[in-house]
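Shown next, in structure tokens, is the structure this report addresses.
Just one protein chain is left out here, and the rest sit where they should.
The block that comes next holds chain A.
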Amino acid sequence: MIELTNLTFGYNQKKILYRDLDLSLQPGSIYGLLGKNGAGKSSLLRLMGGLLYPTAGTINVAGFTPRKREPAFLQEMYFIPEEIYLPSVSLNRFIDTMGPFYPKFSESQFRKYLVEFDVPPDQKLTAMSYGQKKKVIISFGLATNTRVLIMDEPTNGLDIPSKSQFRKIVSSALAPERLVLISTHQVRDLDNLIDGIIIIDESEILLNHSLNHIGDRLMFSTLSSVTEADRVLYAEPSMRGYSVVMENLEQEDSRVDLERLFNAVVTNRDGIKNIFR
């Protein structure tokens, strides 16, 4: 569904953000894109949306070349940026003007999501709080039923109950032919939501695998002490000793801890690479 091939991009000739990047994302999945601040998550998403043009290489999204910004492509792609803008109109007027742009938009779905998010239906959009506006945009994006839905830091501005509601609603909106890509630096917000994870750091994709595959290769456990023989890839002190990420040699079941996984990937790049080679 999304294919990046030998992608090179930089904001100027001297500072190249990505060089020869390859990435393949499949439909029917919710991907989490993780990276430190300034790692280039938003730039990568904008490249996929055709908002930035690659210096070299190709991008294919749902069979389209994003930089052409063709209507057929834009009808299949909804992009929720980090900073959102809503026109100064009522919700009904918003539906009336924005809905017809998307052939698969469902008003009933939109209203259902708004109810689930607890957004008052009769309020003017500009009178809403930032969190409410974000909920409106997320609900609308989901209700467009585009094949690709990209969200850049969607949980910024959402309160704690709304974050769990967000996870519930997004997971319910996934369809076999749909791909959802969520970028965030708040990894806990993606817990129990994503089924694939992409970690970028220093111009490189360090990890791009499904959580099932990661669970097969890595074990997330707690040890009272860490020794060299434990083959620990990453350890951090915890209440009961050390929370660790280890190679899953015994094929044991463990729940993937996204925050620990992220820390393991960025601090032990070679170790992780060797395991997933």
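We take it that a residue touches a chain if its C-beta (ideal position, glycine included) is under 8 Å from a C-beta of that chain, and two chains touch if they have at least 3 such contacts; residues count from 1.
To be clear about the criterion, contacts and distances are computed from a predicted model.
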One chain isn't displayed here; going by UniProt, is it "Succinyl-CoA:3-ketoacid-coenzyme A transferase subunit B", "Quinol oxidase subunit 1", "THIAMINE BIOSYNTHESIS OXIDOREDUCTASE THIO" or "ABC-2 type transport system permease protein"? "ABC-2 type transport system permease protein"
Which residue of A:Tyr78, A:Phe166 or A:Phe220 touches the chain not shown here: A:Tyr78
Of A:Asn37, A:Ser88, A:Ser108 or A:Gln251, the residue touching the omitted chain is A:Ser88
Spell out, residue by residue, where the missing chain touches chain A. 46, 49-53, 69-72, 74-75, 77-79, 81, 83-85, 87-89, 93, 97-98, 100-102
